[in-house]
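Worksheet: one structure, shown below.
Not every chain is included here, but those present sit where they belong.
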Amino acid sequence: MSVKVGVVGASGFAGIEIVRLVLRHPRFELVAATSSELSGRSLSSAYPALDGWTDLAFVPHDDESIDECDVVFLAVPHTAALASAPSLVERGCAVIDLSADFRLNDPQVYEAWYKVPHTRPDLLEKRAFGLPELFRADLEALAGVRATGAGVLVGCAGCYPTATSLAAAPALRAGLGAGGIVVVDAISGVSGAGRKATDKTHFCFAHEGASAYGVGNHRHIPEIEQILGIEGRLVFTPHLAPYSRGLLSTVTFEAGPRDVDQESLEAIYSDFYEGSRFVRFLGGSVQPSTASVTGTNAAQVSAVYDPRTNTIIATCAIDNIGKGAAGQAVQCANIVCGLPEAAGLELVSTPV
Amino acid sequence: MSVKVGVVGASGFAGIEIVRLVLRHPRFELVAATSSELSGRSLSSAYPALDGWTDLAFVPHDDESIDECDVVFLAVPHTAALASAPSLVERGCAVIDLSADFRLNDPQVYEAWYKVPHTRPDLLEKRAFGLPELFRADLEALAGVRATGAGVLVGCAGCYPTATSLAAAPALRAGLGAGGIVVVDAISGVSGAGRKATDKTHFCFAHEGASAYGVGNHRHIPEIEQILGIEGRLVFTPHLAPYSRGLLSTVTFEAGPRDVDQESLEAIYSDFYEGSRFVRFLGGSVQPSTASVTGTNAAQVSAVYDPRTNTIIATCAIDNIGKGAAGQAVQCANIVCGLPEAAGLELVSTPV
Amino acid sequence: MSVKVGVVGASGFAGIEIVRLVLRHPRFELVAATSSELSGRSLSSAYPALDGWTDLAFVPHDDESIDECDVVFLAVPHTAALASAPSLVERGCAVIDLSADFRLNDPQVYEAWYKVPHTRPDLLEKRAFGLPELFRADLEALAGVRATGAGVLVGCAGCYPTATSLAAAPALRAGLGAGGIVVVDAISGVSGAGRKATDKTHFCFAHEGASAYGVGNHRHIPEIEQILGIEGRLVFTPHLAPYSRGLLSTVTFEAGPRDVDQESLEAIYSDFYEGSRFVRFLGGSVQPSTASVTGTNAAQVSAVYDPRTNTIIATCAIDNIGKGAAGQAVQCANIVCGLPEAAGLELVSTPV
């Protein structure tokens, strides 16, 4: 029997990619795709890649078809999930939230960075953080709750936090960080700036341009610090470069206190990702490229020990809309629904 | 039981895309991928998108693993298929040839355009032309032959001929061409120039450049004329533009002898492609975009009647590596093997 | 003594490129750059490429600094030039209009295609058409008028008409057209869609996509027909491809009534463009590329005679913002001001 699925905020890039994945998912059935902006318009007229795959039209956020759903993905701006998640959970839905509302453990940190009150700290305590490679036990615990018929909530990791943490966590969890600053320079494709047509996303302004933005104040900072346990030590500079999908995070930190060399570093990463369905560790001599993961839920990771400076440089490439958003959301949904983790995500990126 | 598949010339763009499709095909099993250039190297090191999906390495063209194959795709330059196809067919293979060697019905036309003798006109007579939407009966006839255990040969259509014919055939077959010149201007992504690193494919030379090439002498001319039955009337100008995959063909010709208007034109196209699994007719007011079909076997078609000039302007967008090469080859293989036409090709392009 | 210059509509792509050219022009001095949208903002904050080159800020369209100008460029939508050009001409300005308002000789044709009345047919009669390579005498006649201190008006050619006419005019003026349809397929970069941020200009929608638009009804049709004298015979299909600046026009028509071959065709083009400062004829074996003319006022032209079909295929590459808009406007301004035609336009495109 199929699992009925709704996507709230389906007209944005993450939302429509969830639609794409659900349409080919062996167990999920798409019954509702909401959009305030495109309500009434067919999905395939707004996104012609879907032509032939669905006859659904966007419905308003409060459409009653959402009420039929077992699983609801919230691909909405922050505060909107705070508003809608509680009632969905209460009526027994598995809610997979892609917004920032249920990512940060500490509501006060949320309030400091997002400048709005967190109205449901109680829900926050019960949610799992949606980054399966690092918090699998929490998600599996939710699957147990879900099996009883109760509603559950997943607060999915953001795109930069996902790539950065997949790059850095194996070394940091192994105690290979000296305790100083962790420098993260990450490069996102333009889709990271969202569907809204703005100067920033105009082809002629984005084209040929690499630039940094949000230096020192990007809202993914507290999330990354939380995941990696490096509060107050992260220097994060996101960049945009002229491609559509993909995100590369380059993480640099001093090694220590214990000794490390390239071989032992690689062993740690290999062990960490052994058996991982989506994360591939490439070693230290091959570097990940965003081009290799486009359209999929895959991540590629590399780690290099630089003896000259006693630093570790770890990199991770993901599709910011895939593993960085929609793919990871479906992966989380699979886990909490007790389905195979990779259901609907068995996608091979185009070789060129 | 799985069908054993080999790809000869697997390191090129069409070949490696066939590999990608076969790896996720429900009935095909990849047992051999040959390359003279990359022999010995793992597929995933040359094409990191395949990392995690196969442990195969490229083998030489004459590797004995080819002998186990039920289906062999030839993604090789012209003349190479002439050399290798006959023995494969004779030992009972289904041979799906992507080269030009078995496309042209008349060996003399082949010799005139390719400047080499056609050594196997006998095989030519028995092959089917690989463009299922226009020559389905021939392919299904081969499926009958194949069911007896005999070897069969498909000469797949080229990329420009596929897009051009899907755009123009419904009107021309309905007798809506006045008999004069048929002007085709087509735009291909850079992958159309092949895997070889050359000045033409150098990022810095291809970038920001739109240009025509092969004006008046491109070898797809006789193939398009054959498919559409417009011998001596085709003016074909291919162009390159700076994107990787995708091909748009714009076909213009005077209408006549019988009357046509937009409504009747659309009715003809709608009928023609009704029930088609891969070709979508968008009408006259929405134009196809290559971005909507990337990574898939889909084609999108539009047709406009211009009463000012009494002309028809039909357009078709495909992925030149997908429907224009690898996807169509797998589609043909499915048909001649008696499998569902869309097996392994149920792919939704990324919405952005 | 410098010539004081104003740019009305300076925040659009054509307008700001005029600014760029005027800032380095040996005789022009920029005194006013208007924008309703960006009024009050510095030019260099909106367009950081200008940082260090000007301290001007955008002013409203009716700013009095326009009153000081000897030359005013109107980079405005159609009807806006109809509104503002007359008074400027009357007070003695050289008005260089980039809108469509003064391009079409016949006000009724204007009204049929633009669906608004042409309120100043009298001015239309006195204006020159701004495409110097084809209408030089008219522009030089205006220079004579201008030398008397009187105001003058130039209606500059559009981007598609410029490239298309430079490609086709030498052959058609030499009587090498058979009189049937003239098929023009042209490819523009995304800057052709203008500065406004829309779905069409969003990086993620424009990227990887080639598509046609405006099939059969683009407003440049009557302009091209007028320039080339082919009323009712033009089939024009514009396309967008994923690059920023550049336009390639491919023109195809049957040759006749008199005989032609490749050699005689090339002789006609060579003669036509001999001594041309901006148009280079490349012959028949080298094709123009938009990449070679980016950022300049150059045009590259090729012409091929196809004996198989007795057709001529002529191509022209320009920068749609350069020779297709701002560059040509400055070129026209130079001519009517009695300056060297190439003043401020001596720009070499980047080799890569």
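Think of it as A, B and C in the order they're written, each chain with its own count starting at 1.
In this section, a contact is a pair of C-beta atoms (placed from the backbone, for glycine too) under 8 Å apart; a residue touches a chain by one contact, two chains touch by 3 or more.
Every value quoted in this text rests on a predicted model; they were computed, and no experiment measured them.
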Legend entry - Full complex stoichiometry in copies [only 3 chains shown in place]: 4
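What we mean here is this: only the chains that are shown with their structure count from here on.
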Legend entry - Chain located farthest away, centre of chain C as origin (C-alpha): A
Legend entry - Nearest-to-centre chain - CA centroid comparison: B
Legend entry - Chain pair bearing the highest count of C-beta contacts: B-C
Inset, instruction - Quick one: report the Å distance separating chain A from chain B, using the average Cα coordinate of each chain. - result: 37
Inset, instruction - Using mean C-alpha positions as chain centres, tell me how far chain A is from chain C in Å, no decimals. - result: 46
Legend entry - Of all residues in chain A, the ones touching two or more other chains: 13, 191, 195, 244-245
Inset, instruction - Could you please specify the touching residues of chain C with respect to chain B in the complex? - result: 180-181, 183, 185, 187, 189, 204-205, 207-213, 215-216, 221, 232-235, 237, 239, 241-246, 248, 250, 252, 254, 284, 287-292, 294, 302, 304, 306, 308-309, 311, 313, 315, 317, 352
Inset, instruction - Would you tell me which residues of chain B are touching chain A in their complex? - result: 13, 16-17, 19-20, 23-24, 45, 47-53, 191, 195, 244-245, 280, 282, 286, 288-289, 291-295, 298, 300, 321, 346-352
Legend entry - Of all residues in chain C, those that touch chain A in their complex: 13, 190-191, 195, 197-199, 201-204, 206-208, 242-245
